[in-house]
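Step one of this worksheet: look at the structure below.
With one protein chain held back, the other chains of the complex are shown just where they sit.
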């Protein structure tokens, strides 16, 4: 440990400190690699010593994440990482706890734990790799697969609507909600960093390409000729500008967004992004855009709120009761109530 | 059956046709009774023969509902009614299927099935009795209990945020979403009737008083001196008027609602309720109001959309494949592929 | 009972008697009249009884709100409301009394109707709220010196867990979801925040055990509590806990099954589920409590074993002892066994699946320990290193090691309780809550034949001595409140033609019936 503290007594970690002895075992070209390298990049700068970081996951390709970073890790069972993570955080609130999950793991079998985690606002960061497919089990559709998608279990196309993971996180009360893309490493690093530093449940949906079973599902957001028209980067304080030449802007009409040509002279009239405004109307509107073909899909932070966390509340309650009733003494406890003595 | 068809060949059912041989076994004064009587009132008029109606439930006081109406019923296990109902509906799409559930059954243990049902938009009506408590198990807090609530399992007050059931249903894609109150029988009947007639997943949250373990949790919506200030009835095409003397109105400022004095001369400028508009911004804004102490809580229909149902999609797909490949013949199926014969 | 009646009757009541109190009658005024200083419902006055406070007046009035009677007349129906409750409690039908009411008030149809309504309402109230669970008086007069208090099994379990955590110098974490008849353990533990008890009411049973596993990984004494259907839901996570070899206590307060079954009734029918209810080869130690007070020791011992052998442990209790109460000889905390928890101490040589050669426990290290970063999970892992491994020989080895470790619990466990001579005609072999009934039956049994009794505390592993014991008797009789579960384990292991005394009625065994059964067996010997 001592060699990780610099002369000013500050923690000094490097990427290589997080190298695990296991080689990543994803398919060549899998989007998971991109997330891993950005994650490794931000970890040294969080100010948290390695031994206080815990990675928890369920089952899936994405859920193998914990093996590839040298922190504490628990590779759980399918869909249940949020509850394991909750137990870890409540047992030791000093720990920085991450959940790595997939669209199947986190939203299909694990959907309930996910929404309850968001509701409780336990201080945990959830990173969801959305590849719109079950990768590990060889390509069945998932709850984020697009209607009509042909997969191993839907040879004639799925007949289900897709979840909107960002809306689910917002509706269930997560205090930090964001989205990014595997192919945009800078953005990814920025969002992961902000999520990791947030106190409360932070949720990051990552559009991740599964080259084997669902290649190109996000191509309109990643192909260089299309992405600028289909993606909008939400930056705090900035208008919603997008388009191949940054030539378009979203204008809020009070109910919906209209697309207009960006006009610098109207700069002042444009709505500016504010992830801390707390307007349900705006948050959910922005979240709904990924399912609206007429509007670009936003990436960045949808909500960033400070709200009391479950873990703090618990510690506070424990301290309050101790203040009121005194720190518990085992003997008193056992001998409380109506006792009598046989001599 | 024949005596239930009138001279015009129309189905003619009466409340008494739905009387079951079991007496309701809720506590005296329980809000569940109100829902039962309104439900019995609307059933005869749905145009569905008794034998085509199925009531499904999980476990809880509210989940005993199926015993008290003489239709087909399945009293399942805790939290799982939506999946049983899904199977019933897909096995026989002619059936009218209802789920009766509680805030614990439907949103705690059953939360995942609930959101996936909404996402799939299977043609099922979900009636959720929200009493903000676990009634049957004698009074532990539920995911809709208010923060700070003192219950058997939270002697020092809960430290959890409450779910917003309407927002969850909206975010997960239910095509009909509404709310009503046990103490407003007319409204209740109207909403239950609309939900029952809706094609797709319809969700009704009912504020229901548990006299034993959480008495009065909704008193500000039911006490005659308070309710008019705290409740707003959303009626299609009408402005959002409320207040003791119908003297207040909500005005939409593009992000939020402002409360204003109702002024008939401004009638034209008021925003009017439109449950079929499909604006995420408005739906979620209205839904968020129940958790905002500065605004009244809306009852009525939040969303009412026509969207393809899973059950229809499935039948359509079956028919399409039959059209394309012909109706399957068992012999062909078994003898398909590379066969060889030993003589 | 109103306060005055209560005051008069308290001295006459047997300990653990059932008291149904009309809270509406316990208002300031009546209390003063009866010379109670405080409301006895809220203080300790009634600690020795099973108290059910019910707002009988309010509820009766509400039930009769549509009846054309005066308030006074309505209030007279209160007794039928209370009667309705007791009928539910003792599963008696209502029709006889309804008939009687009809006869009695023949001339007053409104009164008939009101009384029947009240009777039904009382019954329904009891039914609705799962307020009364099977809980009969269990009381074994003890003459040992010491300080006693009355305690229910669920409360004793809660205290046993706290005591173990305190002795281990650890915080206690409970991940649980309410379910009859286990909820009271959650209720009890949630009161003890000042004892560093963290209760987490999870969204379901799966989340309850999952959070407990997380808490165990992070270094708490971790527990999950439930009943039958909840244990089913925990199956998959129990497999993970087994594979992770993390200390964990799983308390199952059994109730009448299968499925939702008879939630407020008692049964011992989850033993085989506890043994085998998960995929793959995954044996878990099982301890059973024999009486309400014994839940304390059983819970304590479960924690000891969980840490000593880095394993999940299942504690089986049931509705009968969970809700029942008996006097408990309170132990002095100083005399409770020490629980020491050791962690890896050398980061250089640390391997998470290196084992203590004596106990086969693996080497624990928890987050926060610098240099001990490692990863565990549910995939098969290599011996010692804990790395993922699909090697066939390694899988065989690990399967054997995990099974051997469970057998090692016998090195820790005391010999089971044994009464009678070491050899003889009939051996009674039992576990769990049948203890009281057997105890009583044996006391009353008059026979010249030699009858001995062995009551198991650990059901898995079966004690080493058992085979020897069994072989010294002509016949082995195994009484259980199920269709025969321990008997399966015993027959399989010792190839002895044991016979069962089995009743599946949602009730404790009848000691009378049981006596008869013993006698008929003795006749044949």
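Each chain gets a letter, A, B and C, in the order it is written, and its residues are counted from 1.
In this section, a residue touches a chain if its C-beta (ideal position, glycine included) is under 8 Å from a C-beta of that chain, and two chains touch if they have at least 3 such contacts.
A quick note: this is a predicted structure, and the numbers were derived from the prediction, not measured.
J.: Just to confirm, in the complete assembly, which displayed chains does the hidden chain contact?
T.: It touches the following shown chains in the full complex: A, B, C.
J.: Kindly state which of the options B:54, B:107, B:127 or B:166 is in contact with the chain not pictured.
T.: B:54
J.: Quick one: which of B:40, B:113 or B:152 touches the chain that's been left out?
T.: B:113
J.: In the whole complex, not just what's shown, which of A:134, A:203 or A:270 touches the removed chain?
T.: A:134
J.: What chain C residues would touch the chain not displayed?
T.: Looking at chain C, the ones touching the missing chain are residues 91, 227-229, 231-233, 235-236, 239-240, 242-243, 254, 256-265, 267, 269-270, 272-273, 275-282, 377-380, 390-393, 395-396, 399-400, 403, 482-483, 488-489, 491-493, 495-497, 503-507.
J.: Pick out the residues on chain A that sit against the missing chain.
T.: 23-30, 59, 61, 77-79, 108-109, 111, 134-138, 140-141, 143, 152-156, 211-213
J.: For chain B, enumerate the residues touching the unshown chain of the complex.
T.: 1, 20, 22, 49-56, 59, 66-67, 70-77, 80, 83-92, 94-95, 112-113, 116, 314, 317-318, 320-322, 324-328, 330-331, 333-343
Following the convention adopted for this analysis, only the chains that are shown with their structure count from here on.
J.: Between chain B and chain C, what is the gap in Å from one C-alpha centre to the other?
T.: Taking the mean C-alpha position of each chain, the two centres sit 37 Å apart.
J.: Between chain A and chain C, what's the gap in Å when you average each chain's C-alpha atoms?
T.: Centre separation, chain A to chain C: 40 Å.
J.: Roughly how many whole angstrom separate the Cα centroids of chain A and chain B?
T.: 30
J.: Pull out every residue in chain C that's touching 2 or more other chains.
T.: Residues 193, 203-204 of chain C touch two or more partner chains.
J.: For chain A, jot down the residues that touch at least 2 other chains.
T.: Where chain A meets two or more other chains at a single residue, that happens at 112, 116, 314, 317, 320-321.
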